[in-house]
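The other protein chains are all here in position, but one chain of the complex has been omitted.
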Amino acid sequence: MTAPFLHIRGLRKDYGIVNAVKDVNLTVERGEFMTFLGPSGSGKSTTLYILAGFENPTAGDILLNGESLIATPSHKRNIGMVFQRYTLFPHLSVGENIAFPLKVRRWGKAAIDARVRKMLQLVRLEGFEDRKPAQMSGGQQQRVALARALAYDPPVLLMDEPLSALDKKLREEIQHEIRRIHQETEVTILYVTHDQEEALRLSDRIAVFSKGVIDQIGTGPELYADPATRFVAEFIGDSDFVTCRILSAKDGRADLSIGAGASISGVPVHGTAVAGGTAALMLRPERLSLRREAAREGTSGLSASVTDITFLGSSIHVAAAAPSGETISVRLPFGHEATSGLSRGDTVSLDFDPETAHVFCG
Amino acid sequence: MTLLTEPDNRTAAPRARSVRSRNFALTVPALVLLVVFFILPVVSLLLRSVMEPEPGLDNYRALLGSTTYLKIFLNTFSVSALVTIVTLAIGFPVAWALAIMPSRWASIVFAVLLLSMWTNLLTRTYAWMVLLQRTGVINKTLMGLGLISEPLPLVNNLVGVTIGMTYIMLPFIILPLYGVIRKIDPAILQAAALCGATRRQALTRILIPLAAPGMVSGALMVFVMSLGYFVTPALLGGTANMMLAELIAQFVQSLVNWGMGGAAALVLLIVTLTLYAVQLRLFGTARMEGR
Partner (left out) sequence: MLLNFDRLGAWKWILLGITGLTTAFLILPIIFIAALSFGSSQWLIFPPPSWTLKWYAAFFADPRWLEAAWTSLRIAAIVTVLSVLIGLVASFGLVRGRFIGKEALRALFLTPMILPVVVLAVALYAFFLRVGLNGTFTGFVIAHLVVALPFSILSITNALEGFDKSIEDAAVLCGASPLEAKLRITLPSISHGLFSAAVFSFLTSWDEVVLAIFMASPTLQTLPVKIWATLRQDLTPAIAAASTLLIIVTIALMLLTALVRKGLKS
């Protein structure tokens, strides 16, 4: 069996009594685009900084091609990185910035010039060679930073929220650039962000960080369709939670009841389900259908009363209160028949396919 | 070399310790210099005030019990206060004008301020000695205009010291006050006008209160700096209005009385540091004698 390309094993980082990273385990394939997604303080950036060598782990190891990186100082790790803030060297021109890692590596002048030209071409900034960083926009600066980080063909490129300082339109534009560059260079990218949309748009796989551990690793659709924890369910896509009672559980499926309503069977269950215990049922607004009558026996639905209707252009958002008082959102396409004449206070039945719902225990 | 301490790449165990004192070593050269050549000498001077010629508070008794010395203290404070008031009275309108005048004119004034600040202290004092002397330009001009018939005594007295010190202190109040006034939003004064305030009311009820922290802070700084000034009072002042710094120098140089010198130094030091503490308390930062 060959060793994985990049292997993070039992990584832990304490700052005094604060436990920033608890236990991170992860393998990354060569050429993969892996995103660390999570809220601030979830340990994703700390993990990245340990990879860069700016922080030492309290415990654990990082293996690149089977060899530990921990003892190697940052400047010998041969890793590329694009930072959250603009980190172009202010006194050097764009060309000199990209040439810097090559000069440090004592490349010949001709080779450096050729590489600088190639990198500028890669990030589509030909002709900007002699500009100073201060004369460029934020987006351009980050593209130069990308070129500089890739100039020496690092096996791994780290990106720490590189687009967070840019406005939305520019951010999307550069996301496309990053995707293209990833495809062209086939470099392995570890990308940190707290923006789920960005993560979904860019990544091959996403590692969802929460409180110092990875809750789940998977492709975007996997995380959306089959979240392993309530946190992942909340973080990827929209979701509402309704309290329910477990009737029975077997083979990862549970039968449950909501309030006094009918039982729903075959809902995927996460955590330890105890018959008779309460749990949280996750419902996605776009996976619910709405009927204008009380829920019937034999369907996976629940009765609710409409509290608000909001027109959002292409869709209509209906908020409804479950008997327990919890709010459930439903998103319907504009013009959907069920919405015509719908008004506050109406009793409706919200139906869903048990397979698309998830129940989280404990 | 420790100059470049990075998060060191050793194992986890000794890190807690190394983090606690990371990069402290870099400050050691400066620290040693200041401890050996600043703190120790000053402390030992202050110690001599209670040790020489005999242990006890005799020096302080002599210093605070004699009308000669008390007069010098009083004179130091009143000269400093006078200089502060004059500087503030001139400095406020100048800072105000600088904050709003066209930048082309303002830059000329700034250049002059900086040139004056950067010019050697002795040069500036010398210039005033020449200008103010009995046969100097100022007396000549006033006599030429027929305003006076006898030369006025302008030097070696309070007038000379005040003019010379004001000249030196003006930039120290104009520059910080300029910064404060610059930060006031003109819209606040427009609002005052719309509320019906006249110019005078806007000045006394809005602009001056808003600039007051800068004025107090600048005035405190000028006052404290004036208290310890040596060269200008020594050259432009007379024997009748000696200041504290001169007294300290005299004790040490002419009288070789280290005990009294140390005692006078302690008095100056305590007043200075107390006022800086007040400044720090009130404004958070001590604006120091930045050139």
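Read from first to last, the chains carry the letters A and B; within each, the first residue is number 1.
By definition in this document, a contact is a pair of C-beta atoms (placed from the backbone, for glycine too) under 8 Å apart; a residue touches a chain by one contact, two chains touch by 3 or more.
Everything numeric here is computed off the predicted structure, so don't read it as measured data.
The chain not shown here is in contact, across the full complex, with A, B.
Within the whole complex, the absent chain has one touching residue among B:33, B:148, B:240 or B:255, and that is B:33.
Contact between chain A and the absent chain runs through residues 52-54, 73-81, 83-91, 100-101, 104-105, 145, 148-149, 152. Looking at chain B, the residues touching the absent chain are 1, 3-6, 19-27, 29-31, 33-34, 37-38, 40-42, 44-45, 48, 90, 93-94, 96-102, 108-109, 112-116, 118-124, 126-131, 133, 135-137, 140, 167, 170-171, 181, 184, 186, 189-190, 192-193, 199, 202-203, 206-207, 224, 227-231, 235, 245, 248-249, 252-253, 258, 261, 265, 268-269, 272-273, 276, 286, 288-291.
The rule is short, and it goes like this: only the chains that are shown with their structure count from here on.
Averaging C-alpha coordinates per chain places the centre of chain A 58 Å away from that of chain B.
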